[in-house]
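Dropping the structure in here first, questions after.
Excluded from the complex is one protein chain; the other protein chains are retained at their positions.
As written, the chain order gives the labels A and B, with residue 1 at the start of each chain.
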Amino acid sequence: MRRILAIANIAIHSAVRSRMVVCLIALLAIAVIGLPLTIKGDGTIEGQLRITITYSLGAAFALLALASLWAGALSIAREIEDKQIQLLATKPVRRAEIWIGKWLGLMIVNTALLLAVAIATGLLLPREKLAAQTKEGAAAWNAVHRSIAPLNEDRADEARTQLAQRRAAGQIPENVDDSTALRAIQQELIVRAATVAPGQQRTWQIQLPRVLQPDETIRLRFRYSTSAMGLDAVRGRWIIGTPAQPVIWQASSENTPEIYQSIAVPAKALANERDLTVTFVNEDPAGTTLVFNPQDGLRLLIPAGTFLANYTRAIVLLLLRLGFLTALGVTAGAIFSSPVALFVALALMFISYTADYATLDYDTPQSRITTLITAPSRLIQMALSPLGTPPALEAVASGLQVETAWLLRIAGIQFLLYGGALAALGTRMLNRRELAMPAI
Amino acid sequence: MNRWTTILLIALFLAGLFGAARLNEPLREARREYGISQADPLVNAPPLVVFSTVALGGFRGIIADILWVRSARLQEEGRYFELVQLADWITKLEPRFTSVWAYHAWNLSYNISVLLKRPEERWRWVRSGISLLRDEGLRYNPGNARLFYELGWLFQHKLGGNSDTAADFYRRQWAAEMAELWDGPTPDFDTLIKAPQNTHALLAQPDVAALIAQLQSANRDPYSPARIAEARVAAPDDPLRSPAGQQLIAFLRLRALRDTYKLDPAVMRELDSRYGPLDWRLPQAHAIYWAHQSQLVATHEFDQISADRMIFQSLGDAFRQGSLYTDPKRGIFIQSPNPALAPRVLAAYDDTLKRFAGTESILEAKAHFMREAIIVYYTFNQLDAARNLFQQLRTQFPALAPEPDFETFVREEFLARQQSIPPDTALAIINGALVQSAFWKVNGDPARAEGYDHLAQLTWTAYHERLKTQPPPPPPPPPLPSLDTLRQQAAKEVAP
Partner (left out) sequence: MSEEAIIQADGLTKHFRDFWRRPKVAAVQEVSFEVKRGEVFGLLGPNGSGKSTTIKMLLGLLHPTRGTLRVLGRDPRDVRAKSRVGYLPEESYLYPYLTAEETLEFYGKLFDIAPAERRTRIAQLLEMIGLSHARRRTVGEFSKGMMRRIGLAQALINDPDLIILDEPTSGLDPIGCRQMKDLIVTLAKRGKTILLSSHLLADVEDVCDRVMILYNGKVQASGPIQDLLEVRTRTRVWLPSELDAATMRRVLDAVRSALGAEPELDHPRKDLEQFFLEVVERARRETTEASGVGVASAVAPFLSATDTTKPAP
């Protein structure tokens, strides 16, 4: 441990002395102090707070991510090129200790900078202005909600029944195989379930993770599109109840389509319930048909702690993510020489950022050749899929809880599993590597 | 390499450099001429823009791209407010990226405004879209035909049109703002043009200087725009009503016109004499103003035609709705046709047709306008003007005016259409016309009152004409046989 700390200390020294940290601090200061000055917002203080958090912290994090990768990739690679490692490696130090020491040193710098950024951003938020403006505004800002998705409706059985019926009726062409037809039917069912024609209604089942307290206020958050041109508000009625008692609370609403809307619901009558049903009745006089977004058309928001706790969660999540990126950099530096290491690390980071977009869904018939071609990309996709970044800052900014599942994913998969694998790989490569290779 | 070779190569290098340098200026000139230049330095940019464009160097393009990609996602998610911020940043990073200005202004005026319920809130966003183009976009892209056009579009369509339920509110607000700058429909151009150009010129007049000193000692800021409103309601002995006071007010008005609204009274006067008299409180006049600016700088044919089109369309709108009677105190804001403008509209069409000879769509648009104008004349009982215009239509566009004579034309074009109007709409039109008629009678415009009364008559008559020609209602269905008879029939069927 003493050896790891000594190496970490050197890594910190080296980062600070290389003026990298100074540069970074200057850039972070611009992000945290300068950027909010350029925010015009939408004229509301809530909007300004939201944008400050998303973009100030977002920019600061992006800078830190790049810097971690940079410093990580250079830390070992530079030391090999400057031959300082030739002295270090002749001491009774395990190569793993070198890797961990470098990583730890950079993470100490990262943590210090991220905390400074987080605290500075937190202090610079014009919260008192908000409090001065309206009491409800401040309370709304401080309230954090956990977003509960409706239960997944299993449409597999229905889809299979439909498939059998349509096959029997000869509605499906012969050359379409069952799996393709089934998928198309399932999609059709999803769309149909999301559509609410005039005078019709749609019901969602929601299971709460905890019972509600009578004095709490929950919110319904929804977003729909309409069949009408323009963005005219649509009239409807929201009903919340339980399977046993379908109407406990109801309210009529008139909301603009295309944007997220939310309605406050006092939890008084819903207390002590876990299973809820939410129903929307389309009462639009203009006869507009609505389509709820299948992904996030409806959410029930229940109170979940304070802003500060949520903010802390987001910062922890970002720190864990930095831990992964630093590991990526250090390992790249342990394998390659400095420019190559930097390039590889940056490339991997960009790939990991696009992980959210990496979806492969080939509708090609399975043959040996397509399998051969798609297998590697499927593997890459499988490896990349846990590397996406959950929108933690956006969640904090919009008062939604940074989900525990996100934290677990980042901590468990990105930090421990991928970070550990990178540490093992880096150590192994350092062990195998001859550190005094002459240039030939 | 011997010394002479070295010298020769250096000489060649210098000659090449000199040649390239000589080419540079003509190239820049040419770029400027064809409007493809982004090489001109930014003038008077605020520090943030200078910083972002200089310090970030080439990276600002990448950042702008990232933000632009993100804005697409926000648009999809309907997060228009955040989009405002992104667009603001993008325009700061890439102030010469005209599409972003146009997109940004559109987003503010169209997408965001309609999300809000109260007309005042909507107006705030529409106005910020206008101000974005006028005060910022055009500042970084002076003389950009596209941005002038986009600005004109907001006046023509967002304020002038009826796509937005709050459009009437916007027009009232805009007219109220303009009423600060002049009295009545048309500005007093000469006073505005002759008004002192700056405080220096203003203070050079001893009586004005004295007035200003007097106001200052009374703790009234002489340069505050609030003085304009005060002057309007001031008592006759108020110093603001004195000749010096009028000079000050003229100066304040000119300053607001020029600095806030970016309008040049000389250009306004020129446009008014060419196309007017226009009511400058209405958005059509402003659409024409900005379209004219676009026309002056447009180099591509597409931009030129677009600007021309905006001019004759807005003039057409002014012909239909360009006469305003307003009394904010009583909440009255009535727009009605301005038949006097018809010759101006036709002249504007002819002007465009002269430059873009034989453009089919413009020819058709002109013919269409003429048909419309004839009906307006007709409903306003200006039958001579209507007949006259019909003759012109027949001679100019024989193919587009198949009706043999004026009477047939009126019957086909107006009465036939009137007859297809559903009953409640017909009643609403008649009511509206009669209210207007009564209003104009009281407010001293008997010709207009008569015109509206005529419209009410025509609509009423047309409706009843239709009733006459309507097929008779279907006869009531015959009674059924008695139940007993039917029972017997049924019994027979089962057991014959």
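Convention: contacts are C-beta pairs under 8 Å (C-beta built on N, C-alpha and C of every residue); 3 or more make two chains touch, one makes a residue touch a chain.
Every value quoted in this text rests on a predicted model; they were computed, and no experiment measured them.
A.B. asks: Could you tell me which shown chains are touched by the chain that is not displayed?
C.D. replies: Even though it is not drawn, that chain still touches A.
A.B. asks: Sort through A:E174, A:D215 or A:E434 and give me the one touching the missing partner chain.
C.D. replies: A:E434
A.B. asks: Touching the hidden chain in the complete assembly: which of A:I45, A:L88, A:A181 or A:A194 does that?
C.D. replies: Hidden-chain contact among the options goes to A:L88.
A.B. asks: Just checking the interface: what residues of chain A touch the absent partner chain?
C.D. replies: Those residues of chain A that touch the unshown chain are 2-3, 5-7, 9-10, 13-14, 17, 82-94, 434-438, 440.
Operating definition for what follows: only the chains that are shown with their structure count from here on.
A.B. asks: I'd like to verify one number: the distance from the centre of chain A to the centre of chain B, where each centre is the average of its C-alpha atoms, in whole angstrom.
C.D. replies: One centre to the other, that is 44 Å.
A.B. asks: Taking the complex as given, what residues does chain B use to touch chain A?
C.D. replies: Per the stated touch rule, the residues are 48, 77-82, 84-85, 88-89, 92, 111-112, 114-115, 117, 124.
A.B. asks: Contact residues on chain A for chain B in the complex?
C.D. replies: That would be residues 38-43, 47, 50-51, 54-55, 223, 230-231, 233, 256, 258-260 of chain A.
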